[in-house]
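Presented below is the structure to which this report refers.
Here the complex is missing a single protein chain, while all its other protein chains stay put.
So, chain A:
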Amino acid sequence: MPRLRLKGVSKRYGATIALGRGDLTLMSGEVHVLMGSNGSGKSTLSKIIAGSVRPDDGVIECDGSVVTIPSPRAARDLGIAVFYQELSLASHRSVVENICLPRLSGTGGLFRNRAGMAAAAAPFIAPFESVLGDGFGLDVPVGRLRADQRQLVEIMKTLAAEPDIFIFDEPTSALDRAQVDCFMTVLRKLKAEGKSIIFISHRMDEIFEIGDRVTIIRDGETVSTSALADTSMDEILRTMTGEEAPGPAVPAVAAAPHVARQPSIKLKVSNLVAPGVNSVSFELAAGEILGFGGLHGQGQSAVLRALFGTAPTRSGDIEVGATRLKGNSPRASIREGLAYVSGDRARDGVIDGRSILENTVPIYALKNHLITASPRSLGTRAADALEQLQTKYQSLFHPISSLSGGNQQKVIVSRWLMAPPQVMLLDDPTKGIDIASKTELFRVLRDLAADGMAILLYSSEDAELLENSDRVLVFNNGRTVRELRGDERTRYHLYHAAYEAA
């Protein structure tokens, strides 16, 4: 009897189908790998098991009986524990307190004694004893640990919940080889004890090393489950992307690379290091759209944000045009001709509650050293820029919050068009906006590139990325692992590179 079984589970958000038909059968004593491209529904499926997303339809069986998992608490009661990619640790609390957190929130007294907690945490720390590194200690606040140490604590915390079913979502992304080896030993031991493990990773070598079976999800549907011993990386990638290995060329709508014969380099980045970025180098020519691809969160955004000067630390060489970028602040980057459009409009873009006009003019005003603001003359210029993107609005003096998401994003892009930059950094710019606005946006970006602007594009939608980029750099764990040109710009090659061992 399977430990856990999902049959025809689905989830939709409005018109978007996050998961169409999710099937998964998890046995006792197996490591079950879950794979799928970006947006395939892989994380929705694991969230449904974790109780943080409620499915619209489908059946979940635990040990043969039908269950519902309405909350993370209910998942815990069923013996399910989740390791999350986004660290869920309390950074001001000590290592011990974090590890014991799942137990503290259970039933029991109000007071805990420190010695008791340390003793309770010890068996989960022990397997990693030799790879903890400097600065690790039971009483050290988690916020002072290195990234790999924090990830180990997150693993220990998951283990300390002592569940029967584990979900590990990218548990090794920050770990070094020795730490991964310790973790693999732990997984093998759990397997021998008959525990069930759902494993999500972007490292193909780890998947083949530890996995027993693999379930592949494509476009919201489970397409296959097979034993890893009977399959190959190529076969997995083919199933995942639905494409044959050589891959058809990207459809004709894709841009022919309109890079001039002697391209002038607009952006040159050498050995860029920043949080989430491990020594990235590349060049970008005038008129070129360079895509950043790979699995989500592998450093694509982090590179763009670091270039724009929003990372707390940054090293490496950045040249915009012929000048070296010195200051590490958005102002310094803007001055040298960089522009940045974030997919997180509410946080990085929209000045909420202010007018469309005030949201459109800041860059123009900055570059032209304006002191006074004449709504009439600024308004004419702003209207021109907004018109380029066919932004729909009633009056420049209405608050920007009166617009739809797509039109708000057009305002943010227009902000930069009022004083065109040399290089545009687009950080998932179409996130959450309607199709018509997306199309409009890319039409304009294409025109801008044709006029010589250089564009860096990260998109969380693979199709959008492949269709609009002249070249694609594939990221894995903060590094670029491959460059895709011409006919290679296919989903197959994208994922082949994305899953290559880092």
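We take it that a contact is a pair of C-beta atoms (placed from the backbone, for glycine too) under 8 Å apart; a residue touches a chain by one contact, two chains touch by 3 or more; residues count from 1.
Simple rule for what comes next: contacts and distances are computed from a predicted model.
Participant: Per UniProt, what's the omitted chain called: "Sugar ABC transporter permease", "RNA polymerase, sigma-24 subunit, RpoE, ECF subfamily", "Bifunctional protein PyrR" or "Peptidase S16 lon domain protein"?
Facilitator: Going by its UniProt entry, the chain not pictured is "Sugar ABC transporter permease".
Participant: Quick one: which of A:S10, A:T310, A:N328 or A:T391 touches the chain that's been left out?
Facilitator: Here the residue in touch with the unshown chain is A:T310.
Participant: For the chain not shown, which residue from A:S342, A:Q422 or A:S437 touches it across the whole complex?
Facilitator: Once the missing chain is taken into account, the touching residue is A:S342.
Participant: Sort through A:D352, A:D384 or A:D447 and give me the one touching the missing partner chain.
Facilitator: Going through A:D352, A:D384 or A:D447 one by one, A:D352 is the residue touching the chain not shown.
Participant: Of A:I99, A:V361 or A:L494, which sits in contact with the chain we cannot see?
Facilitator: That would be A:V361, which touches the missing chain.
Participant: Taking the full complex into account, what residues of chain A touch the chain not shown?
Facilitator: With respect to the unshown chain, the touching residues of chain A are 308, 310, 329-331, 334, 340, 342, 347-354, 358, 361-363, 365-366, 370-375, 415.
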